[in-house]
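The complex is shown incomplete by one protein chain, all other protein chains being positioned as in the whole.
As written, the chain order gives the labels A and B, with residue 1 at the start of each chain.
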Amino acid sequence: MMVPVRCFTCGNVVGEHWEEFNARADEGDEDPQEVLDELGVDRYCCRRMLVSHTDLVDVVSPYQ
Amino acid sequence: MATDYDVEFVEREDREARFLVRGVTPAFANGIRRAMVADVPTMAVDTVRFIENSSVMFDEQIALRLGLVPLTTPPEGEFVEDDTVTLSIDVQGPATAYSGDLVSSDDLVQPADENVPIIQLKDDQRLEAEADAIMNHGKNHAKHQGGVAVGYRHLQRVEVVGDLDEFEEQESQIVRGVVEDDGELVPTSEFDHDLANRYPGKEVRLEDVPEAFVFHVETDGSFTVDELVTRAADSIIDRATELEDAVQL
Partner (left out) sequence: MELRVTESSETELSIEIAGEDHTFMNVLKGALLESDDVTAATYDMNPEQSGGQTDPILTIKTEPGVDPLDALEEGAITVREKTTAFRDAFEAAA
């Protein structure tokens, strides 16, 4: 639904970087690897949090 | 008694640092590490009163998200365990509610990160809530954990033992952490964690330096690394003093 606030594994705050990551890598045409490096999301546990996330608010909101 | 400690920073930022400590026993190094993770209290939202929540998420889900937002923790002595600070949030859709929208009743306790999305609100949806933040330990809930990915490794000493044979192909030798080369501390990230890059054509040997640990400390933004380490040390000092007093009785 919404991005997790923290990484499940290590507890690092990843929600902070979601909007920039989404705009640049998912919707933009930049390389996700480079974007994550620039954002300072170094560990692979935190990286998978952003890479594998999809916002679902738009999908569920009609059924409220 | 080995109380000759020597601390040296290798990398240092507000929220992340790497430092070398010489002269500590493994038991002591682990005690400090554990204290940083579980025994340094931080502020975090614990109870939320919803006035209106017409968003797509349940109250409980939003409360969890609010709890995980790191809050700056006031200096030692300002707060004791179970003191509360109230933060309020009021966002009307269409908009996204961010952690930065939390309005705190105390200047010392503020969201450490302002861009964490809490919930995306559509037309006519609204989130209005009051949240009570309390001071507690990492032992009780991960949201009170000030240190993130705190760990240590032995410092490793590199020694060049000779040259490789002329036609021998060099194999990569991966090492992570910090190496000591002739008394100089080099983070392995400088040579892509591969000794073959740093010493082409050489045969090198690695060995652990006894009683020398390189700590890697990161915080969630509740306080600086310095603060976290000194508070962890203080928590052990407090317990030792308490035991001393208890035994004397």
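Brief remarks on what is shown
Everything that follows uses one rule, which is that contacts are C-beta pairs under 8 Å (C-beta built on N, C-alpha and C of every residue); 3 or more make two chains touch, one makes a residue touch a chain.
Keep in mind that what you see is a predicted model, and the values were worked out from it rather than measured.
Across the entire complex, contacts from the unshown chain go to B. Touch with the chain omitted from the figure is made, among B:Asp39, B:Asp113 or B:Glu180, by B:Asp39. Although one chain is not displayed, subunit B still touches it through residues 1-9, 19, 21, 24-25, 27-28, 30-32, 34-35, 38-39, 139, 226, 229-230, 233-234, 236-237, 239-244, 246-248.
Operating definition for what follows: only the chains that are shown with their structure count from here on.
Here the CA centre of subunit A is 20 Å from the CA centre of subunit B.
Residues 1-3, 5-6, 10-13, 15-19, 43, 55, 57, 60-61, 64 of subunit A are the ones touching subunit B in the complex. On the subunit B side of its complex with subunit A, the touching residues are 54, 56-57, 61, 65, 68-70, 99, 112-113, 115-120, 122, 125, 142, 145, 148-149, 218, 220-221.
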